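This report concerns only the one structure given below.
Not every chain of the complex is shown here; the ones you see sit where they belong.
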Amino acid sequence: MATDSALPSSVISHLRVRYAETDQMGVVYHANYLVWMEIGRTDYCRACEYAYHAMEAAGLRLVVAEARVRYLSPARYDDDIHITTRLLALRSRQVVFGYDIRRATDDTLLATGETTHLPTNHAGRIIRLPADIHAALSTGPTGQAA
Amino acid sequence: MATDSALPSSVISHLRVRYAETDQMGVVYHANYLVWMEIGRTDYCRACEYAYHAMEAAGLRLVVAEARVRYLSPARYDDDIHITTRLLALRSRQVVFGYDIRRATDDTLLATGETTHLPTNHAGRIIRLPADIHAALSTGPTGQAA
């Protein structure tokens, strides 16, 4: 079983800031960072190919139980954004992802975040992470996120 | 059966502009008017009490087939908004709603819009509007939208 200190490598997602994501302060509205973190998390899981398909087949979801964001510098319209996603903890009933959000052009760190997830079945009940999915997530990204 | 020229009265919905709804031009981002029009439409249907409950019981939905908005004057953060919703057309396979969106404080007309809907069953198939729901919608609002 993976310990927290030996978790696998990260996956980087790319996006460009949309006009719709700005607010009247002229920067990205703060709730959108949670949307971006979900894009990173999805890309991470998709890159763990076996885990992704096994989760889909089993109807298993990683429901958000907690989210935290630290805002360091504002993102602006049309910025190229890189989201680096990694696993921070992997337990039978809890998965924690960590995120670094950077502006690609100058590598400024804009925000960091974590989300904690509970594995649930298709009926929404919390379950233990099946052994094969646990193993695949602890092995980490094996493919490329599209 | 209601003809288009004899459709019932309107329902007014209220909301206050959220910070999240603004964009970096300092006004409400234009896509949010579709969200507001849906709030108006829901309040209208809820005020047609019989129709609302019969639609819920039947799993009937009014899927959006077309939407149109004319933007006349920008809404701004914290504005009190009134949405006036009325039926523009009611046919067995098509329902059209019309909307006026005003700033309450000075009664400025900010936008007008229409949405065209197709009645579908719970499986997403287009159906004829059942006679009782058609009749209840053509009678118009009987209750107060909460």
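Labels for the chains are A and B, by order of writing; each one numbers its residues from 1.
The rule is simple: a contact is a pair of C-beta atoms (placed from the backbone, for glycine too) under 8 Å apart; a residue touches a chain by one contact, two chains touch by 3 or more.
None of these values were measured; they are calculated from a predicted model.
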Once every copy is counted, not just the 2 shown, what does the total come to?
-> 4
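Here is the rule we use: only the chains that are shown with their structure count from here on.
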Mind checking the centre-to-centre distance between chain A and chain B? Centres are C-alpha means, answer in whole Å.
-> 36
Complex contacts: residues of chain B adjacent to chain A | 19-20, 22-27, 29, 31, 77
